[in-house]
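Structure in structure tokens, see below.
One chain of protein is taken out of this complex; the other chains stay put.
Think of it as A and B in the order they're written, each chain with its own count starting at 1.
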Amino acid sequence: MTNYDAIVVGAGHNGLTNAAYLARAGLKVLVLERMPWIGGAAVSREIEKGWMYSNCSYVCSLLRPELFRDLELARHGLQVVPYGGGVTITRTGDVLGNYTDEDVQRREFARHNPRDGDAYHRYSTDVIRQCKFIRPLLLRTPPDPTSFKPRDIRELIYLGREFTKFGEQFIYDTLRFYTMSIADFLGEYFESDLIKAHLSGSGIIGSAMGVYSPGTAYVLLHHYMGDVDGSIGAWGFARGGMGAVSNAIASAYKSFGGEIVTDAPVERVIVRNGRVAGVATANGNEYRAKIVVSNLDPKRTFTKLFDEGDLNPEFVKRARNFKIRGSSGKLNIALDGLPEFPALGRDNPLRFGDIHFLDSLEKMERAYDDWKNGTWSKEPYLDLLIPSMTDPTMTPPGKHFMSVFVQYVPPKIHGRDWTDQDRDGFKNTVLDQIGRYSPNFKSLIRHVEVRTPRELEDEVGLTEGNIFQGELTMDQLLFNRPFPGYAQYRGPVKGFYMCGSGTHPGGGVMAAPGANAAREILLDLKRPSLVPEGWQDD
Amino acid sequence: MRHKDHFKTAVYQTPFHPRTSFDLTPMTKHRITGKDALPFLNRLITRDIAKIKPGRVGYCVWCDDNGQVIDDGTVFHLREGDYRLCSQERQLDWLTRSAHGFDVKIVEDTHEVAALALQGPTSCAVLKAIGCTGAEKLKPFDIAYFPFADGELMVSRTGFTGDLGYELWIDPARALELWDALFDKGGNHGIRPMGTHALEVARIEAGFIQAQVDFLPADQAIRIDRSRSPFELDLGRLVDFSKPNFNGRRALLEERRRGSRYRLVRLDIEGNKPARSAYIYDSKRNVVGTVTSAEWSPSAKSNIALASMHMPWGRPGDELWAEIYYQRELKWSRVMARCRVVEGAFFDPPRRRATPAADF
Partner (left out) sequence: MTDRNRIIIVGAGHNGLVCAAYLARARREVLVLEASDRVGGAAITREFAPGFRVSACAHICYQLDAGISRELKLGAHGLKTAHANLRTVALATEGDHLVLHGGRLEAGLLPDKDRAALADYHDRMLRFARVLGKQHNRRPPRIGGGGRSELIAAAMLGLDIRRLGRDPMREFMRIAGINIFDVLEETFETPLLKGALALDAVLGTNLGPRSNNSVLTMLHRLSGQATGVTGGLSLPAGGMGAVSEALAAAARAGGATVRTGSPVASITLEGDRVSGVELESGEKLAAGTVISNADPARTLLQLVGARHLETGFVHRIRNFRSKGMAAKLHLALDGLPGFARLAAQRAGDRLVIAPDPVYIDRAFDHAKYGQCSPDPALEITIPSIHDRTLAPAGRHVLSAIVQYAPFDPRASTDAARAEFLERTLGLLERYAPGLRRQVVASELLLPADIEREFRITGGHWHHGELALDQILMLRPVPGAAQYAMPVDGLYLCGAGCHPGGGVMGAAGRNAAHAVLGGERAA
């Protein structure tokens, strides 16, 4: 039995980030990981020989540059390469492309609707303003609005000042933006249904809501607020797959003297006299530490790692009711060549980005109806990428890796567990949809890794397979995330902390929750904080 | 040759300023027709459009609800009730939004009209040489139609240079022919293609402002306080409170009561180093403004600039200093140069307004 200053349960990117900062502050830190590999949902695995998959998360934009720089992730091997392109292909073979050049983008929109071409500018201006508002809040601990502590009051005042700095109209716009549906929000700018459908995807990815559901406009922001080198809303690939992010953070962590043990599933958190004393793993080992940090989602953390008797019943109820609904699935496909999309023609640069098959908002919403009715969408929303076109390290030469994110996929089928038959049905639904737009696609398939919420829960540990470790709805954002009164990374037991995406500011491979939690832990230890604050932008 | 593009191309001709040739930025054109074309424009634009009679052109600005300038441009009253609105920025969304409740048809026809600017002291002579007989009778801001190559050439006595000049409007199919005719017949008058830098110099000499340079279009401003009202751009003359409601009216009335935040001034700066992006200081070294455009003026032999000043600075006679950084052979230097507030244009030749227009 070994004593540590702090134990982090789960080697996801947030757990590793948290551990890295604690180790850097001089603590003796241990990270325990259930699987034989590290990374959680930011992982690259070679399932088919020669093919590296980004098995879960697949693109990188939200990773906070403050942390990237501070942990010297470039030195530890991380390179994020922005990708261009992105396109929506319709049933009729029409396309709507993404272009980085503003004027080309305008003309592309104008081709579908002349007015919408001009409206795009107004739309981006308004969304960028929202990004500017939210970004400085990502690397801050949310204040408790019920508290009278000086720090909370100071943070509330800070929030208030940020909120008002763009003027009165912005305040109203923001109140509306955070509570509207993505369809209504887009409807205030655009006329073309295709353009609205094209832009609405970001409002529902990973969320158990439809494009008509109030609250989805904010989810859009959650996907826009990232950047690659200052280009707001841009996305990139981590060279070598998303595992490269976790590996780089792990490398930084180890360089500070940190220790990682894999194949060590933590079974419970040991609580003595009302404070944590360490953890016990399934294979019978006990590790001692006065600080235990969970990278697991809040529901799993409090319903699986704790004896119920150690927690307040109200709190247990809150944890059980935590909204962490699975709504997404994924197919990782090894291809023997590059699939053709006749709508795009050969060598179209749009293929380098996200490919969607959409026609209308109604089609998006009907996909959600299927989810509500307990089955995967029969016409799902796909976010399809071929990262190997940008990153040659993913596959053997001439071969390709296709990542297909699928919305909506329920955690249970009509109330019962997934069967292998369901899984095949789901897989075929997705492959058939792609096949309709790419005639040679199916003949190129070499291997398919199917990930329904069942696999995401069993392998990655995400309850119900929710990719954000909890819905991004008003009841679970900012000072409500994960639970009201517990948004400052501290758990209900002394010495226990949370650092996963289930805490502020949420999921998306930002690494911000892990860093913020480290800041709070160091504060409690009365040590100087090494965690960078967000960069200020005027 | 790029002139096949249907973009507006300026042909600036002057014996004094030989220039290299470049194309101009495309200009957005909208055709506005329908029963409510006039009331629509009058609600959109701050000046009284009813005063722009058929065959006339007017310079104008339009504002958002807060009285902040979205863009400036020109309204052409082509024929009774038939208008063309030209602007630098894309406006179809704003125009369509503004059209609610009006019986009006708005078509963006940027690509259906080829436009060419012919500017400079001999511009009228060139026009006459290609067959626009009587072109000299056009008063500033007049429109006239001339037969050209079995079609019609529209000529307006307008421009962005502050000199005598015309803009020529034609079916794109005949644009090439027009260009060739101009250069064929205009050779003797020293016609030359003109580039953006020449235009930049000319418009600053004239004291004309430009979107994205001297002001940020209000609908593109992310931060507050970045946009400007017409008063703050020295365009108060374009705001007509005696006409009925227009966008920004209430806010501008309020601004008139309360006072503006900024003012735009023309500065004559000592020395010969253009004061691009310079801070302006008062005598106590407080920053009281910034330069938005600056050039050496070959016409006025002055170091000129447009600057946005915090109120109340920028009155004629104020003591102001510009902090100028300049580079000579890769070495940067800094000077503090005294500035003088100038009223009116830096270069305003009488030929600009003289009617009939002289040949040179």
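Note that contacts are C-beta pairs under 8 Å (C-beta built on N, C-alpha and C of every residue); 3 or more make two chains touch, one makes a residue touch a chain.
The structure displayed is predicted, hence computed values, not measured ones.
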{"item": "Contact with the hidden chain (one of A:Lys290, A:Lys304 or A:Lys323)", "value": "A:Lys323"}
{"item": "Given A:Pro65, A:Gly84, A:Pro136 or A:Gly167, the one touching the chain that is not displayed", "value": "A:Gly167"}
{"item": "Which residue of A:Arg75, A:Arg91 or A:Lys372 touches the chain not shown here", "value": "A:Lys372"}
{"item": "Residue touching the undisplayed chain, where the options are B:Thr28, B:Thr74, B:Ser98 or B:Thr292", "value": "B:Ser98"}
{"item": "Omitted-chain contact residue, chosen from A:Glu188, A:Glu286, A:Asp432 or A:Asp458", "value": "A:Glu188"}
{"item": "Where the missing chain touches chain B, by residue", "value": "39-40, 43-44, 64-65, 94, 97-98, 100-102, 244-245, 247-250, 253"}
{"item": "Residues in chain A touching the chain absent from view", "value": "145-146, 163-164, 167-173, 175-176, 178-180, 184, 187-188, 209, 212-215, 317, 321, 323, 362, 365-366, 369, 372, 473-475, 479-480, 484-485"}
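The rule is short, and it goes like this: only the chains that are shown with their structure count from here on.
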{"item": "Chain A and chain B, separation of their C-alpha mean positions in angstrom", "value": "48"}
{"item": "Touch list for chain B against partner chain A, complex", "value": "90-94, 96, 108, 219-224"}
{"item": "Chain A to chain B touching residues, read off their complex", "value": "106, 114-119, 121-122, 125, 128-129, 132, 165-167, 170, 538"}
